[in-house]
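Of the protein chains in this complex, all but one are displayed in their positions.
Labels A and B are assigned to the chains in the order they are written; within every chain, residues are numbered from 1.
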């Protein structure tokens, strides 16, 4: 960053002074320059990744609320909350605190439901996102590594789901844990040991809920966040894929072997896309919006370009 | 029904005495299979009830269950043989006929509940007739059907141990093998819940008073009626089937709404 620029620029407004203060110290301008007009493919099937991302954000927020009230202890207690059919019943502290969140903390049940359904949508949208990537071939070079990161994210999503499923210590949790215990025990040679390490001895023990809690609220989400960061970084490096269509140069293989990873350009409107190899997909619409200023890379006809919109992504990130 | 229940009172002490006597005399093995009979031995229906009941039985039930309810031979009239009804007791008749399961419309994995075919009086007469053939569980007494006297929490514990694996923890019912299923318990009357436990209709195991006491059964009824009355705390229960129906909803309706939004989002404005 040039050192002369901050010296010659004097902001006029208060907001300008604040942003200039930040900009001269951490360099926001180049970031804005890079991402301010980030374009996004305009086909709906490209949005499942974002749906998954926002599901995860909701999971983090609702989950944080729940941690303030949940007590991951397997100590025995007698329930004394307001849910009549369980009053006086012996249960674990974890389950009792789950019932308290549901029945005695205002908004607790709502947050549990939010967390629950966001988790279901998270896994579902990750899966559908993967299907889109798979069936459009978007996992191919140079995106193989990002596909692998995506697979890891799906596994982590399942891990987060399972560890969360087991926390309330209700009937479903118990069955889920029992099954996992059986699955682990079936691992040749070390299965019994892994099971006993996990449960702190025999099933069910008194440690598992606390251990899964640490995995659920710390370890797994932290790794998911790291993986999301890597995933998005690679999306920025590669830029999005795009459906083929008119005004898309044919440069995929023969013309330019040095950049075989380049994909074709935006499918544009109308049904004239007879050359499209995906004629049945609803690619005949495009949403042009948002950007008037040109992004001007060096004109290089061998490198096909990609169009998209930014207003959509801007709106979604709101 | 009130008049009936008054006639049926019998001190439980007699059962215990009888049992002790049987144990001492070593006749245990022979009678263990029919211990339930002891509880209903003195239920008295009028002779006229029994007579009317027999007529109804011959006209409606004997095709499968045989004359005298001894059970029909295998494959008689091209039908599946009905079991013998000697010793099943009045409770079994009251449940099967009272919930419309009997007479069966057609053979199948299990008799389905349907609009009942007999009036309460006819059902009582049939029960009287079958009860007269051999002692069995009687129609339960009112005091054990009063959910307000039961403890729903204790009933819930009994329910989760004995009933929940077939009928689902929320009593929504569930699948069994080869087309059979445990029905939902929502909307089933107290009397029929009790009778089902005592008689073990079709493939349901019997939960005799020696297994779950009448008070325990009342607690279970109290639990069922409590969760039935209060409904689902969080809104739609989706059949109370847990992850299966929830996942299905998310993968169909949930993703459907999301796709509708994304399509709208990426569509050009007109």
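Assorted remarks:
The rule is short, and it goes like this: a contact is a pair of C-beta atoms (placed from the backbone, for glycine too) under 8 Å apart; a residue touches a chain by one contact, two chains touch by 3 or more.
Rule of thumb we're sticking to: contacts and distances are computed from a predicted model.
Between the listed names "Raffinose/stachyose/melibiose transport system permease protein", "Lactate utilization protein", "Cytochrome bc1 complex Rieske iron-sulfur subunit" or "Pyridoxamine 5'-phosphate oxidase", the UniProt record for the complex's undisplayed chain reads "Cytochrome bc1 complex Rieske iron-sulfur subunit". The chain not shown here is touched by just one of B:48, B:107, B:149 or B:232, and that residue is B:232.
Touching the missing chain, out of A:49, A:63, A:161 or A:204, is residue A:204. For the options A:27, A:88 or A:107, the residue in contact with the chain missing from this view is A:107. Chain B residues in contact with the hidden partner, per the touch definition given at the top, are 19, 22-23, 28-29, 31-36, 157-158, 161-162, 165-166, 174, 176-178, 180, 182, 200, 202-208, 210-211, 230-235, 264-265, 267-270.
Chain A meets the missing chain through residues 37, 39, 82, 84, 103-104, 106-107, 109-110, 113-114, 142, 175, 178-179, 181-183, 185-193, 195-205, 237-239, 246-251, 254-255, 258-259, 261-263, 265-266, 268-270, 272, 274-275, 286-292, 294-312, 314-316, 318.
Please note the rule applied: only the chains that are shown with their structure count from here on.
If you check the complex, the residues on chain A that touch chain B are 42-45, 47-48, 51, 84-89, 102-103, 109, 113, 116-117, 120-121, 124-125, 128, 171-172, 269, 285-289, 312, 315-316. Note for the complex: chain B touches chain A at residues 152-154, 156-157, 160, 164, 169, 223, 226-227, 230, 233-235, 242-243, 246-247, 250-251, 254-255, 258-259, 262-263, 265-268.
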